[in-house]
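A protein chain is absent from this complex, but the other protein chains hold their places.
Right after this comes subunit A.
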Amino acid sequence: MDILVCVKRVPDTSENEIEVNGSGSDIERDDLVYSVNEWDNYAVEEAIQIRDKVGGTVTVVTVGDDEAEEVLRREMAMGADNGILLSDDAFEGSDGKGIASILKAEIEKGKYDLIMTGTQADAGAAQVGGMLAAMLDLPFASLVNSIEVIDDKKLKVGREIEGGNQEMNEIDMPCVLSIQTGINEPRYVGIRGIRKVASIDIPVHSASDLGIDAGKVGEAAAKVKRTDYFVPDLGEGAEMLEGSTEEIIEKLVEMLKAKGGLK
């Protein structure tokens, strides 16, 4: 089975505090640590496991700048066979639909049985997989947390729904799936693995390579645009306990007693 996984380089929220810059035009990008979007990592692991079971190839693709190449190499160190970087100044400022159109152009150049994305990335929109499927006229399932290969035409997939329940479906291939965390345990990638793939050639495809009309992607074509970033005002906010650890604990224990938190 030939599988394509779409991945993205994002600021690592467990390694950074995400803050708004002085003018509100962006987040503070100095000293940010980047990594592969958490959901994508599960998608790549799942693709590798399927390939190892039934044969075929895993290709990882990303839309981004030169630096995005590092996430492709990381996923190749995990076990993906090929990487493709889609990069062009014309892609900058694309909205979800723009990104999906760029990916679609690359997908149509190849032949894939299964296309996967992460459920969502840093912007939390959970949109690229579903858009891509509709553009390609392929069946789609979101929030997939289990995949079983039935034969070379069908998969049985579990979707996560509310309350810890799982919705089982049979889906025809080729199809697009967006992958939810928890579907597997992504393998660890060490420095040695990264070194091993360091010299593999990663093709870079531009708008013209893909036959994309530059006016249909990028900022000019985006219908949905951010105007600024700001710090959310979520509510009253907590009463912050301050002082020495002992003082804090004393106050907290009093409160817990009063609220029925201690037996």
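Here, contacts are C-beta pairs under 8 Å (C-beta built on N, C-alpha and C of every residue); 3 or more make two chains touch, one makes a residue touch a chain; residues count from 1.
Going forward, contacts and distances are computed from a predicted model.
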Refer to UniProt and select, among "Exodeoxyribonuclease 7 small subunit", "Cell elongation-specific peptidoglycan biosynthesis regulator RodA", "Electron transfer flavoprotein, subunit alpha" or "Permease component of ABC-type sugar transport system", the name of the complex member that is left out. "Electron transfer flavoprotein, subunit alpha"
For the full complex, which residue in A:A105, A:V128 or A:V197 touches the chain that was left out? A:V128
Footprint left on subunit A by the chain that the document does not show: 11, 13-14, 17-20, 27, 96-97, 100, 119, 122-131, 133-135, 138-143, 156, 158-172, 175, 181-182, 185, 223-241, 245, 248-250, 252-253, 255-256, 259-263
